[in-house]
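Here the complex is missing a single protein chain, while all its other protein chains stay put.
Moving on to chain A:
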Amino acid sequence: MKLIACTEGHSSKIEAFSLEMIAAARSIAQAGDEVVAFFAGRDAEGASASFGAADRLIVARATKSDVIPAETYALLLRDVITAESPGLVLVPYSANGLDVAADIAARTGWPLVSYVNEIKRHGESLTIVAQMYGGKILAECEMQLPAILMINPGAFAEAAPGAITAVSVQTIDADPALTSGKVKMVAIDVPDYADVDLTTAERIVCVGRGIGDEASIDLARNLATMLGAEIAGSRPVVDNGWLPKLRQVGKSGQKVKPKLYLALGVSGAPEHLEGMSQADLIIAVNTDPKAPIFNVAHYGATCDLFDLVANLSDRLRAGSGR
């Protein structure tokens, strides 16, 4: 059986989760199986230099666009699926994967399970553990091959990076598909980290929707100042305009690894955890004892965040003699 591991990059960067897709495929490949990595993008060389853990690499090389629109990626992938007849296609849960996985499922008619954390294989069927309800529930599912899985970043440890032998690389030209595609990339905006770079911050106080309103952000900001920490927010807080985009932690925000991460009123959805679960010390305050943030926290408290902020601020103020 062939297993296709979908990988990604933009500009001249390979996405880190690409090696996780190859590892996920490897983890269930049996003797005689072949793990085929599929890459579409500008950095064909980077893909060849990194994806040695795969048995074979199919590169759709693009010269005309820094980002491959998902529509084009899915089209190229469909051709690969037709040519290779794989038993399993693994797609990352990424901005691109969100469009690719169900598109392929609809057009092949194959089953799809998303937000996958674990895969076990028994012959022609799979047992899958997938996340639902913001990570509050795990669903164990059984499905038949051929199938498509959308894998959570972080669920599988990265395969070792290394070069793949040139004979195992097959290159196709992505430019015609990019030119004829209905979705065209017109701009890519990379933020300016001059103002704030959470990825290098040693201490972060992160507020979630539990903070309630914009005015209350100041309470957390004062606490952050006392702790010498940067203030950050979950997606809803940033969406509401209460904090600038550069201060968002998570899947579409920054991936951080501070020495201290104090989460106030953050539920701990998988997309948030993706950005901060590697922090050295995670302290979570949430009135819901079942909040998934407690699954990654080193210390958890179920008191009201406002009571905690007030009490902690008092003690820190007293301690510093202010």
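The definition used in the following text is that a contact is a pair of C-beta atoms (placed from the backbone, for glycine too) under 8 Å apart; a residue touches a chain by one contact, two chains touch by 3 or more; residues count from 1.
Convention: contacts and distances are computed from a predicted model.
Visitor: Could you check which of "Electron transfer flavoprotein beta subunit", "OB-fold domain-containing protein", "3-(3-hydroxy-phenyl)propionate hydroxylase" or "ATP-binding cassette domain-containing protein" matches the UniProt name for the chain that's left out?
Guide: "Electron transfer flavoprotein beta subunit"
Visitor: In the whole complex, not just what's shown, which of A:Ile28, A:Ala49 or A:Ala301 touches the removed chain?
Guide: Checking the options A:Ile28, A:Ala49 or A:Ala301, the one contacting the hidden chain is A:Ala301.
Visitor: Which of A:Leu19, A:Ala60, A:Ile217 or A:Ile283 touches the chain that is not shown?
Guide: A:Ile283
Visitor: With the full complex in mind, choose from A:Asp99, A:Glu158 or A:Asp175 the residue touching the hidden chain.
Guide: Once the missing chain is taken into account, the touching residue is A:Asp99.
Visitor: Just one of A:Arg61, A:Lys136, A:Arg221 or A:Lys257 touches the chain that is missing; which is it?
Guide: Of these options, the touching residue for the absent chain is A:Lys136.
Visitor: What does the interface between chain A and the hidden chain look like in terms of residue numbers?
Guide: 10, 15, 67, 69-71, 94-95, 98-103, 105-107, 109, 111-115, 127-128, 130-143, 147, 150, 182-191, 203, 226-228, 235-236, 239-241, 245-246, 248, 251-255, 259-260, 267, 281-283, 285, 288, 290, 292, 294-304, 307-308, 310-312, 314-316, 319-320
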